[in-house]
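Encoded as structure tokens, the structure appears first; notes follow it.
Note that one protein chain of the assembly has been removed; the remaining protein chains are unaltered in position.
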Amino acid sequence: MSLVLKDIRKSFKGDLVLDGLSLEVPTGKTLVLFGPSGAGKTVLLRLIAGVIEPDEGEISISGRNMSGVEPEDRGIGMAFQNFALFPHMSAHDNIASPLTAQKQTKSTIQSGVQSLARLLKIEHVLGHKPKELSNGQKQRTALARALAGKPDVLLLDDPLRNVDAKLRFEMRLELPRLIKDQQATVIYVTQDYKEAMAFGDEIAVINGGQVQQVGSPAQIYLSPANTDIARLFGDPVINLLDVTPKAGASGPHVLVSDQIVPLPENHLGDVDRACVLGLRPEALRFVGADSQGAIPVTVETEAPLNEKTVTLAVTARGREIMLSRPAGTPGPSTGPAHIGINARAALLFDRATGALIPAQDTKIEGKVA
Amino acid sequence: MSEIMLQISNVDKFYGPIDTGVHAVKDVSIDVERGDIIALLGSSGCGKTSTLRMIAGFEEVSRGTISIAGREVHMLPPVKRNVAMAFEGYSLYPTVTVRDNIAFALKSSGKPASEVAAKVDEIAEMLEITGILDKYPSSISGGQQQRASLARALIRDADLYLLDEPMGQLEPQLRTLLRGRIKYYIKERGLTAILVTHDQTEANALADKIAVMEDGEMQQFASPEEIKEAPANLFTGTFVGEPPMNIFDAKAASSDDTFAFSLQDGSELSFPRSAFASALQDRVMAMDRVALGVRPYAVQRSETGAAARVLANQWLGDQSHIAAEFAGGTLVLVEHDRADLSEGDEITVHLDASDLHIFEPDTGAAISHGAKLVG
Partner (left out) sequence: MQSVSTLERILRGTAISLVIFFFMFPIFWIFLMSFQTNETILRVPPSMVFEPTLTNYRSLISGTLEGSTATLEIRFMSNLYNSLFLSVTSVTVGLLLGVPAAYAFAKLKFRGSEDIAFTLLSFRFAPPLLVLLPLTIYFQKIGLADTYLGLIWVYQLIVLPLILWIVRGYFEDIPSDIEYAHRIAGHGFWSTFTKIALPLAGPGIAAAGLLAFIFAWNNFIFALVLASADKQPVTVGALAFITASGINYGQIAAGIMLSIAPTFALALYAQRYLVEGLSLGAVKG
């Protein structure tokens, strides 16, 4: 384990921000810290960096307890959300900063900065001051500076947040490879679930100062530990319908608008329990009225969303349901229609706690590389 | 019987003296029909907010005219233009509750209290702010303030609804749902709205027509479908679309029965001559080089075709984004299922002639979309 956090507690002015948080990141792996704003992600990074100290708990890097170790002695590189470039120094001097701190020779510094600049395509602006750089160039300079010292642990605090959509997309494809090549242990903070899924060997979902779930992107998306996490991953957001499982001739099922949606066998124990049915918008599709289990709805509106068509429909009982389908595939844009539910993709949660009630036959495949 | 609700004619905006000051909006003309939702889309500094502020009357028009419902308004103060506006920075009145903020305009127009209350409740329910109606603006979150500001604008009776980045602060999980509801609300009532946004997802989801702006100039004014299928130039093509359009440098070459593009690394994409109109072939052959564009979702993996090597495969839950090394550059493709690929895998891709966009590489002007020559 390259980085271990044990029972970290931290409060500011009486507000408990981190409440007994524990995490482990294996050497060379990337862990994404994902959570809504105010969840304590940035505080956690600062604790690891050593610029603030935890109230309680232990942080160790490569087996060494970090308590009392100054930030400059921790072997860390960090890229900040707002870049935090040194405004009075050129891009070159910004990137060179970790190398000058290590008292490297001039030629080592020169070649180190040049090779990073080439990698990040900012060679032509090395002489510029930060205020003369575009946002994209600032972001690349900040990344280069974080990488320059060849840190064991790399902390990336939402580095793509303040760059435009096009660049963000390019970096989303490029950055994971770049950081893999550094062979550092990486903590990547983001609020964008797509970034989380694209970057992470593992994702840790943080909320309320605690780790709510740690898992591969596939685990988190396909079997979220609770309704909160289910709502955080996926766009449009997962449909959550209050249901009560019943036992029938064909096994356990729930009723949605009087239509039977079958559940896996092991949910027999959950009959008559107050539950929430989670249906991903892409697991729903429009079907003919005569198809089995077709649920009658009224389509209110449809809108395109990243090469998908998202439909907002309302059931007879006034429940809103969102569906998404690949753009260009046919579907009703307004008026009455019927939808079918892919029962295998349905998730069942406990209504009181919001916790997932796992289905036995849910097999989570290995991660996508 | 379409009626022009908003007419912007040859409007210029200079900050500082006319002709020598900063030229923020350059000769922009837009006609908006009653009942349409229009999005002004662009990155920061493109002139979209200046344009909106000129419509609202917060900014003087340097040159040109603006008419609302057939009435020239560009010399009138904001209050006489009969427009409702939701501001990017919320701007709620801090001393009254959210309910009174929303009801403010209706109350001062002399509507009976019961009717006002009913309308406030209805719009609050739509925007999911029923629970905070009796709170003060300072005690609610940024996203809630933004929804309250939106409610205050939408509840009014106005000729035109101006929405300045109305969802920038909104909680991501609510965005898609509220977009759907707001669109339904506006369409149901036949309202006319102008939306300013830098977020193309929002523009695509809400707008009937999008005005893409860059550097003060309007690049294209068309429906989302048209912008996607027939971008007017390289800028619009690569700005709108997520992921962005793939662009490759190419040179056309033709033989008896094929029409081919030779790419930077020497490889060739060849198509039957029948796939392109002959006028198009003549035009492209006359050009030294072209910029060849293809949208990521139009790239198909196939048994045979051009070779590419996978650089990254990212599964995002409902889509896979795959980046592959192709013709000396990076080709991005999108699939709706989870793709079983990993770095280094060799794949073959097929590009259909009907999905190719050809641009003039220097001016960026579109030459053709699919088989059709532009203009």
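As written, the chains take the letters A and B, and residue 1 is the first residue of each chain.
Simple rule for what comes next: a contact is a pair of C-beta atoms (placed from the backbone, for glycine too) under 8 Å apart; a residue touches a chain by one contact, two chains touch by 3 or more.
The structure presented is a predicted model; accordingly, all values stated were derived computationally and were not measured.
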Visible contact partners (per top-of-document touch definition) of the missing chain: A
Listed residues A:Arg64, A:His88, A:Lys121 or A:Lys246, member touching the removed chain: A:His88
Option touching the unshown chain, where B:Met75, B:Ala118 or B:Ala365 are the choices: B:Met75
Chain A, residues in touch with the chain not shown (by the definition above): 46, 49-51, 70-72, 74, 76-78, 80, 82, 84-88, 97-98, 101-102, 145, 148-149
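We take it that only the chains that are shown with their structure count from here on.
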Averaged-CA centre spacing for the pair chain B and chain A, given as whole angstrom: 26
Touching residues (chain side chain A, partner chain B) in the complex: 36, 164-166, 169-170, 172-173, 176-177, 191, 193-194, 197-198, 217-218, 221, 231-237, 280-282, 300-301, 303-308, 310, 312, 320, 322, 324, 326-327, 368-369
In the complex, chain B residues that touch chain A: 43, 171-177, 179-181, 183-184, 187, 198-201, 204-206, 224, 238-239, 242-244, 296-297, 311-321, 323, 330, 332, 334, 336, 338, 340, 342-343
